[in-house]
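Left out: one protein chain. Kept in place: all the others.
This part shows chain A:
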Amino acid sequence: MEVVMASSSMDAGVGRWEEDSNAEKFRYKSCLSPPHGLVSVGGRFFASSQLRESSTSGSILYWSWHKPQPEVKSFPVEPIKPLVSNREGTYLIGGGASGDVFVWEVYTGRLLKKWRAHYGAVSCLALSDDESLLISGAEDGRVKVWSLFMMFDDARRKEARHGHVHNFREHTLRVTDVKSGHGGSNAVIISASEDQTCKVWSLATGRLLRNITFPAVINAIAIDVGEYAFYAGGRDGKIYIAALNALTTNSTDYGKHIIGSLADSSRAVTSLAFRADGISLVSGSEDGKIRVWDTRTRNIVRMFTHGKGPVTNVLITRISESELKSQASHGRKALLPPSLDKYANSSEEIMGTKAFIGCDSSSNPGGGSYLIEDVMNNQIKEFQQQGSTTAAEMEVERLKLECKRATQMVQQWKNMYDNLHQFCVNELVDESNAKHIKINSG
């Protein structure tokens, strides 16, 4: 079931809406998430980074789907703002306020890697389509691309001049969002920045493909699944549609490459996400509303109200019905992984990796095939060849049976013979007797 979740940076919790109604289905408590700080971990649970302005420390909280209170709290060394997880939900990657990037293994909570990525705080993170590359944007205006594989290959990393694959410097102000398109290492990535531009880059070559200047600062980006266009949510409350493959004309009022806009409110759009159908665009706004747009007609299809505070994140995720209902059943499956480590601990390396082995339960286990037919066929074959001992056994059995029948038959014949003999003897005796009597009488 697809659900829409939204969180706010004011303490209003996380709201959950489901397909069929406009009413809020569930409210998870005590969540103060900064932008890009709400993530579903493999659909099993969701995590959010927490940032309180008053304190210098932050935390990462886990909620299971059916409980309002956060169940696992982790306290990293520094406040984490953006979070991202891979589809399978094995890694959780966070960007720190100091510019460091942290990679945790979700099942064990181990901090696998931490590296200095930026000079300013990391503001957004994204994984490439094949999840081999990490794209980070920071407050210093840089967008960098990292190879996760290389980050774990110490020998190679030392050889290389720098850890990153690409370093995009063209943004002059804080980067607000990055998104990656379809196509693995060959995708485009789009970055938005406070310098009022969005830039389209080639992930493969690291080159700038297109630069689009908007009338307002862009807070969030969502890419159309056909990469026909991308949607950019601006601080002026408009969602601009900017061309990727589309026909562009210079005639629009907004500027080059901008095809049009969706607008409903004057408050800033803070987050955008597409639903699985690829048509409904969900936007979160500072006025506390979540709007679902139909991108074909550019109309609002539905509107949810989250609260008074600004919505900072919208998250669209697919969760199984059973996860939601497991509240009623035993809390067996709802076990959340342990909290995240603060520091990397090398001695635990030996412990190994936690994993669900073959978690796709659809796979049929080994003994699932029916055997009897093969066995019967084999036996019949063996029987026909009459070669093996068992076949001989059967043969003996059969012969015995035949022997028995034969003896029975013999017995029967014998009886018959006896009877006949008796009869004949009797006849003869009778006859002779009769003769005697005749003679005697005659």
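The rule is short, and it goes like this: contacts are C-beta pairs under 8 Å (C-beta built on N, C-alpha and C of every residue); 3 or more make two chains touch, one makes a residue touch a chain; residues count from 1.
Criterion: contacts and distances are computed from a predicted model.
Trainee: Which of the following is the UniProt-recorded protein name of the chain this complex doesn't show: "GPI transamidase component PIG-S", "Transcription elongation factor SPT4", "Replication protein A 14 kDa subunit B-like" or "Pre-rRNA-processing protein RIX1 N-terminal domain-containing protein"?
Mentor: Matching "GPI transamidase component PIG-S", "Transcription elongation factor SPT4", "Replication protein A 14 kDa subunit B-like" or "Pre-rRNA-processing protein RIX1 N-terminal domain-containing protein" to the record, the invisible chain is "Pre-rRNA-processing protein RIX1 N-terminal domain-containing protein".
Trainee: Have a look at A:N245, A:S266, A:S320 or A:Q411 and name the one touching the chain we're not showing.
Mentor: Among A:N245, A:S266, A:S320 or A:Q411, only A:N245 touches the chain that is not shown.
Trainee: Touching the left-out chain: which of A:D253, A:D277 or A:E321?
Mentor: With A:D253, A:D277 or A:E321 as choices, the missing chain is touched by A:D277.
Trainee: Which of A:Y119, A:F152 or A:F423 sits in contact with the chain that's absent?
Mentor: A:F152
Trainee: Specify the residue from the set A:L61, A:L83 or A:L133 that touches the hidden chain.
Mentor: The missing chain is touched by A:L133.
Trainee: With respect to the chain omitted from the figure, which of A:E71, A:E88 or A:D140 is a touching residue?
Mentor: Hidden-chain contact among the options goes to A:E88.
Trainee: Touching the missing chain, which residues of chain A?
Mentor: 86, 88, 90-91, 105, 107-108, 112-113, 128-133, 147-150, 152-156, 159, 165, 182-187, 202-205, 207-211, 224, 226-229, 241, 243-248, 259-260, 277-279, 294-299, 301-302, 349-361, 363, 365-380, 383-384, 389-390, 393-394, 397-398, 401-402
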